[in-house]
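Excluded from the complex is one protein chain; the other protein chains are retained at their positions.
To keep things simple, chains are lettered A and B as they appear, and every chain counts its residues starting from 1.
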Amino acid sequence: MNLFFVVLIPFLGAGLAAWVSRFGRLQSAWMAGGVTLVALIALTPSLPAPFLGETLVQRIPWIPALGLDLVLRLDGLGLLFALMVLGMGLLVILYARYYLAERDCMGRFYGYLLLFMGSMLGIVLSENLILLLMFWELTSLSSFLLISYWQHREDARTGARMALAVTGLGGLAMLGGFVLLGEMVGSYDLSVVLANGELIRSDPLYTPMLVLILLGAFTKSAQFPFHFWLPHAMAAPTPVSAYLHSATLVKAGVFLLARLFPVLSGTSQWSILVIGAGLATLLIGAYFALFKHDIKGLLAYSTISHLGLITLLFGIGTPLAAVAGVFHIINHATFKASLFMAAGIIDHECGTRDMRRINGLWRYMPYTGTLAMVAAAAMAGVPLFNGFLSKEMFFGETVTFSANHTWDWLLPAAVVVAGIFAVAYSLRFIHDVFFNGDPIDLPKTPHEPPRWMKVPVEILVAICLLVGILPAFTVAPLLYVAATGVLQTAPPDYDLAIWHGVNAALIMSVIALIGGILIYAGRRPLFNLATKLEGLLDARAVFDGLLKGLLALAGAVTRILDTGSLQRMLLVFILSALTLGTVGFLGGGAPLTGDRDLLPADAVSLLVTIALIIVALWTVVLHRRRLTALIVMGALGLLVSLIFVKFSAPDLALTQLSVEVVTIVLLLLALYFLPQYSPAESSWPRRVRDIGVACLAGGGAAALTWSVLTRPYESIADYFLENSVPGGGGANVVNVILVDFRGFDTLGEISVLALAGLGIYAMLKDLRLPGPTCDARGRPWNWDMHPVIMAALTRLLLPLALLVSAFIFLRGHNLPGGGFIAGLITAIALIMQYLANGVEWTHVRMTSNLHPVIGAGLLIGLLTGLASLVFGYPFLTSAFTHVHWPVIGDFELASAIAFDLGVYLVVVGATLLILVHLGLMHHASHPGEQEPNHA
Amino acid sequence: MLEEPSSMEALIAVIIGVLTACGVYLALRARTFPVVIGLTLLSYAVNLFLFVTGRLTVGQPAVISDQAVGYTDPLPQALVLTAIVISFGMTAFIIMLALKARAELGTDQVDGRLDGGDAPNERGREHG
Partner (left out) sequence: MLSIAVSIAFALVSGALLLSLFRLLRGPDKPDRILALDTLYINTIALLVLLGIHLSSSLYFEAALLIAMMGFVGTVALCKYLLRGDIIE
């Protein structure tokens, strides 16, 4: 299970690193370094396995039904990347500790960095494609946070947003690709996918799947035409750039190419797409790198170019090319990270990154200069440095590949051109910065950086040299297992020597070196030409244009849909529902009336129906006189609950009755602050239109009800009816469904109620509204706040009402009742005291803090559910026993009653919270108006 | 549709239709309070509709006992029971929004427009 710890530790450490920053600025750096070391140690037990040719797979079942397991794997490729992520992470953590300024928040930086590190480890160690994608998206998010670390800077925010948009879009495409891939082989496990290359390549959906996955990889690895985000991501602090753009973020894309290389490569689609993108990126990156005046800009474009090179190698598709690709991944990571760090030192020391001003630094910092020179030589592909080895393999591969193809000379020629530019920009990096005259107008006088800031650079440069001179004794074993991991078989023979005799690759290297020097020597006219051509190939402008267009489109759509008028939107909504319903019904050709036997109506029902219809219409007629409408509506609720009683739903009747009263109290409380009358504003045509729409909607609802009611149906009710007593221990099936069969739903419902209560509480927090000082007819309010008879009566009623509530609650499992109804009754009994005796009187006798009640209710509900989990039953399974209580009789005690208690508490708490705090607002609105309390 | 005017089903259908119509008309008014009343009427209609999808049965509550001759469908009842309570929460939330809007905007017009009345017709709205 150690792989899980490797991935998990950085995530946990992220929180720790952010937290310890309160104990001192540098604590986060120590913590981050420590965490990385621990992750590295956690990885060590697994190190030997890939070298022995094993693939470690560790699995924790997660959602087996969906084929989703938390499953990690470690093979050679994963090992190489895990080591790079952790090792480079360690160096960057050390470097950043000196790089970041006093005012930069260390905790946030290292927190983000560890977050990113964990996500990256997740990608390279995932065995499941969906899991991989999750970590992939996490890297997009955490790199967004890292790039925008200097949040006050406009360019950092823009760059981060651009990176997120581009890589996020790619991730979305990749999800599509992965789903296709998973469906082809029937599993999302990499082991299965990697073993089914033939099947995948012959699938009819191979091409769309390939395109989608490549979109993901190319956006991440900044391949043309998605390369533009990478230079803008340079707004990040340099340690971030060194980490993201050497070994990690942008390598995730090529990692994916390498990971899926055995199954996806070997088709003409693969060759065309991957070689095309790689070659274009290689050339464009190399060209732009030469003409950037910003040091980090130069490095950014050279990174793009090298990523193109690696992509091109995987595109060629031969095993040997893949080996070269892996090799260049390693080499590029080392020399590019050290170059970024050197650039950071220069920036740090000079206060600028503009190469037109930074000149002649050799005099000020010869040591850093030497380190930079070694790294730049590696980047240029000078012999004896590591970049030379992989670049020569690269040249060789292009020649071999071209020999079999029609465009035989084109590819080698193009890569030589790229090589020439690579030499030229490497040369420029050294010559322009360290020589070429004197510094111009620098903000600071440069000198060598602190000792330990150079250590990471030294280590990386040493690796460049060692690998370059003694490849067989240094990198060879790691390269071998990594290549095995990529190819999933033993790699073909290759020779990691510096001298292979005079062959095509060597000649190409020599041409590149000489050409590069020549180009750099004759750079003046080229620079002029480049200035003129600037803006021609500006992918950023295209991106911005697209973004602007998209926003404009979204705005236009919003303007069409959201007219800012509730009336119009409701109208559209109702008419659409009507149209859809009518079309659906007419299209089905079903008769309106079904063939179920109907119940004959009796006189009382007819009477209640007529009463209800008149009351409903009257509510509408009187609606402008608001209080009157409210009184009439009270009768409506009563009549609706009669319907529930009539048709065998006593529980619903009880609930409806209680809710009705609570609603009336609520609306009265609100009405106090609102006008008492609605003005007659609607024009006649509009009223006629609304009446027409209302009649249509009513007719539709009636027709729908009629056709439902007249049709026979199959119900799952029998299950509940049969199992209610034996399974749930209650005879009232409605209540048993609520607290047992569908208890999870009920838990959700009471959570919603609790949230509504809290939301209303929050909205009331600083709401102040003036209330009227006289009634609607202009008469002053009565002086008697709490009429004595009313106060006395309600006090008498309280214990009675609470008794009713307890009765309804306790018997709820077997007879109509239960937590919802009992809660409402209790709430009403208490509200009655507020009504008749006032807030002060009540608050002396009862707590006004209702949040704990709601919390306790939710907690009890949850704990009851968890308790049944503890005993090995599904969530919220009920246990019950019979208890004989004296006087009351045989009584069933079910664990569901505890759950019902939770429901009860939430209902009481939320209802009281809403009503009492709305009432208290009156209090707050009239602080001065106090009258003698006669109670 | 009402070829059998004396059936319970027809009565219920008419009730639901009338409640819906009244609710829709009120919901289309220009002031917050009638809209809230309208939504309350609509929730009566919806709750009734959901309830009667279990079909109509008289005098057979879903309480298990030896004397019972049959039971009504308890599932829609359980659904509607919570729906009634939740619709109270919703009403409370909406009326609170109305109060908040009144406090912030000084009007109880549904779109917060100070001149009151209905939303003007399409033309001239953008610049109005």
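The working rule: a residue touches a chain if its C-beta (ideal position, glycine included) is under 8 Å from a C-beta of that chain, and two chains touch if they have at least 3 such contacts.
Remember, predicted model here, so these are calculated numbers, not experimental data.
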{"item": "Sole contact to the chain not displayed, among B:V63, B:L81, B:M96 or B:V110", "value": "B:V63"}
{"item": "Hidden-chain contact residue, picked from the options A:L384, A:L598 or A:V839", "value": "A:V839"}
{"item": "Residue in contact with the excluded chain [from A:I200, A:V263, A:V486 or A:L654]", "value": "A:L654"}
{"item": "Among A:L26, A:V604, A:A762 or A:L863, the residue in touch with the chain that has been omitted", "value": "A:V604"}
{"item": "Which of A:I664, A:I691 or A:V725 contacts the chain that the document leaves out", "value": "A:I664"}
{"item": "Where the missing chain touches subunit B, by residue", "value": "58-59, 61, 63"}
{"item": "Interface residues of subunit A (partner: the chain not displayed)", "value": "603-604, 607, 611, 614-615, 618, 627-628, 630-632, 634-635, 638, 641-642, 645-646, 650, 653-654, 657-658, 660-661, 664-665, 668-669, 671-672, 771-772, 775, 781-782, 784-785, 787, 790, 794, 797, 801, 804, 808, 815-817, 825, 828, 831-832, 834-836, 838-839, 915-916, 918-920, 922-923, 926"}
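Everything that follows uses one rule, which is that only the chains that are shown with their structure count from here on.
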{"item": "Distance from subunit B to subunit A - Cα centre to Cα centre, in angstrom", "value": "36"}
{"item": "Residues of subunit B that touch subunit A when the two form their complex", "value": "1, 3-4, 6-22, 24-37, 40-41, 44-45, 47-49, 51-65, 71-75, 77-78, 80-82, 84-93, 95-100, 102-103, 108, 110-111, 116-119, 125"}
{"item": "In the complex with subunit B, residue positions of subunit A that touch it", "value": "563-568, 570-571, 574, 592-593, 596, 598-601, 605-606, 609, 612-613, 616-617, 619-620, 623-624, 626, 629-630, 633, 636-637, 640, 643-644, 646-652, 655-656, 659, 662-663, 666-667, 670-671, 673-675, 678-679, 681-683, 686, 690-691, 693-695, 697-706, 708-710, 713, 715-717, 720-721, 724-725, 731-734, 737-738, 742, 745-746, 749, 752-753, 756-757, 759-760, 763-764, 767-769, 814-816, 820, 824, 907, 910-911, 914, 918"}
